[in-house]
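Below are the C-alpha cells for one structure; questions will follow.
Missing here: one protein chain of the complex. Every other protein chain is in place.
On to chain A.
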Amino acid sequence: MKTVVLFTLLLLTPLLSQAQIILQGQVLDGSGQPVVGANVYLKGLYEGASTDGAGAFSFTTKETGTQTLVVSFLGFSPLEQPVNLSQPVPAFRLTLKPDQRQLQTVTITAGAFEASDEKRGALLTSRDIVTTAGASADIMGAVNTLPGTQKVGEEGKLFVRGGDSYESKTFIDGLLVANPYNASVPDVPSRGRFSPFLFSGMAFSSGGFSAEYGQALSSALLLQSQGLAEESQTGFSLMSVGASLSRTKRWQNTSLAVSGEYTNLQPYMNLVPQRRAWRHMPETKAGSLVFRHKPSATGLIKLYGTYADSHLGLLQPNLDQPASPTPIDVRNRNLFLNSTYEETFQEKWTLQAGMAFTHTVDNLAAGDARVNTQENAWTGKAVLIRDLHHAVTLRTGLEVQLRGYRQQYRQRLEDDHRTAAVPEQNLAGFAEADVYLGDKLVARPGLRWERSTFLAQNALSPRLALAYQVSTHGQVSFAYGHFYQTPENDLLKYRQPLTFERAAHYILNYQRTANQRTLRVEGYYKDYRNLVRYNAPQLLQATEITNGGHGYARGVEIFWRDQKTVKGADYWVSYSLLGSKRLYKGYPVAARPGFASYPQREPGVQADDFPNQDLRGRHR
C-alpha cells in the first residue's frame, strides 16, 4: 500500500511541484508601433508566445528562479532580458531595435548603380545586362545604357561623366583588371574581354566610390564573379562565325569549368557587305578555366584564368594620300589570371585576399611603322572586414601593384628600334567604416593612401558618403571624394617629371523606389587638376609633357524604371545633361572633349559651353 501511495506521488510530482506564473506584456518598435508576430519565449524552453495584432503577448510558465526572456523578430536585433520567476512578474513593455544590416532601410546610392540577383534593392539584375538591347551581351555595352555614360560608338569603351576612357577602371572580385578590353583599331569599337555569364553581380559607380578602389579618376566597374557551378554540364555551340566547347564538372565542394572558343568573322563579313577593306578578318582563339572550391562552410576559393589570341588587319583610309590607304595589322595575346580567397572567422571577421596577373603582348603594324608592346601586371590585395557592433562595419586593406611595361617602336623598316620601359610599383592602403546613426542615417567615411615609386609621389584621398531616409520610400545621398590616378604608360615612357592626375567629386542624389517603380535624380560636379598636357597637337611631336592641365564636368541625370504600369512590360528611360571642358593632352585651350559632345565634334573646334543632352530609353 505504501508503495502505491509513493508511486502515485511520484507520478504527480512533476505536476505538483510546478506553480504557474503568467508572463505578459507588449512589444513595440522604436517609433512606438506594435510589433506583430514576434516570438517571445524563455531561453532554452518551449514556453513562449507570439505577439498579436496589438503587439501583446501572454503565456504561463512552470519554471522558477531566474530565466532569460528572449524576443526575436525578422529585421530586429534579438532582445534578451533576465526575469526572476520566484516572485510575481509585472507586465513587460519591450522595445526592439532594428537590425540595420539586416534591414538595410537606408543605403548609399550616390554615384552607384547595382545589378545583383541576390541583393535586395538592386536596380538591375544580371539578366538585365545580358538582355540589354544593342549591347550584344557585352558588359561594357550594357553599362553604356546607364545614365552618366557617354556612348562613343567608334571606341566601345566606357566614358563616364565627361571623363576619358582611361579614367574608368574595371575590378573583378575587388582586383584591378589591367586590360579589360579586346584590342582594336581606330573606328572599330572594342568589346569587353569578359563574358557577362561569368558574373552574378555588378556595381557601376559613376563617381564618389569607396576608398577600397583607387587609380581611377572617374568611375569603377565592380564585377562579382559566380560561386560554385550549380551542376555538371557540357556545352557545344556552332555558329556561323565560330564554335565553342565547354565542360563544367561539379563535385560536393568543388567545381571546375573549362572552355575553348574560336571565332572568325569571315563568313559573316562575306555575307554582309563591309565598308572597310579587310585584309585579315577578325579572328580569335580563346580558352578559359574557372575553378571554385569551398574549403569550409563560410570559405571560398576562386580561380579564373583566360587566354586569348586575336588578330585582325585592314586598310585604313589615309587623308594625305587617298589613293594609297595604310595597311594595319593588329595581333593581341592576353593572359589573365585572377584568384581570390574569402573566409569568415568567428562570425565577426571576414578576410578577402586575392592576386591577379595580366600578361599582354600587342603587335601593331601600320604601314611601315611597327609597335610592339608588352606589359606584365601583378596585383595583390588583402581586405579585412570586421563588424564592430550592430551598427558599425569597418573595412581595412592593403594593395600592391607591380607593373612592367616595355615598348619597341620604329617609324620605318630600316630604322633602329627605339625602346621605352616603365617599371612601376604602386602601394596603397585604405580604411573605411559604415556607420549607422539611428535607423535613418548612414555615413561611410574613408581614407586612402597611395604611393607610386615611378612617380616618387604619395597621395592621400579622403572619401565620404552619406545617406538619409527622407520618407518611407525616398532617400537622399551625398558623396564626396578625391581620386588620384597615375598617368598612362604612353605618357610615362617619355620620362618627364610627372605626378598623379587628380579629380574631386561632389554628388547629390535622390532616389525613390515604390511599387516596382524607381526614380533616381542625381547632380554632380567634378573638378580635375594636374591633367597631363603636352605642347603639340600630337604626342609624338611634343617636347614637353607636364601636369599643367585642368578641367571640370557637371551635370544632372535622371533615371526612371517602371515594372508595374504596363502589365508584362518593363522599361527604363535615362536622361543625362552634361557640361564639360578640359585642358589636357594637346589641347591649345580649354575645350569640350570630343567624347563628351553629342553629336561628336572635334576637340577645340567647339569651345562654347552648350551642354550635351542625351536621352535614352529601353523597354521589353
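In this text, a residue touches a chain if its C-beta (ideal position, glycine included) is under 8 Å from a C-beta of that chain, and two chains touch if they have at least 3 such contacts; residues count from 1.
In the analysis below, contacts and distances are computed from a predicted model.
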Completion exercise
Its UniProt record identifies the chain omitted here, from "Na+/H+ antiporter subunit C", "Sugar ABC transporter permease", "Tetratricopeptide repeat protein" or "NUDIX hydrolase", as "Tetratricopeptide repeat protein"
Completion exercise
Contacting the left-out chain: of A:E80, A:E154, A:E230 or A:E544, that is A:E230
Fill in the blank from the handout: Note that chain A touches the chain not displayed via residues 3, 6-7, 10-11, 14, 37-39, 41, 43-50, 74-75, 102, 117, 120, 125, 127, 230-231, 250, 297
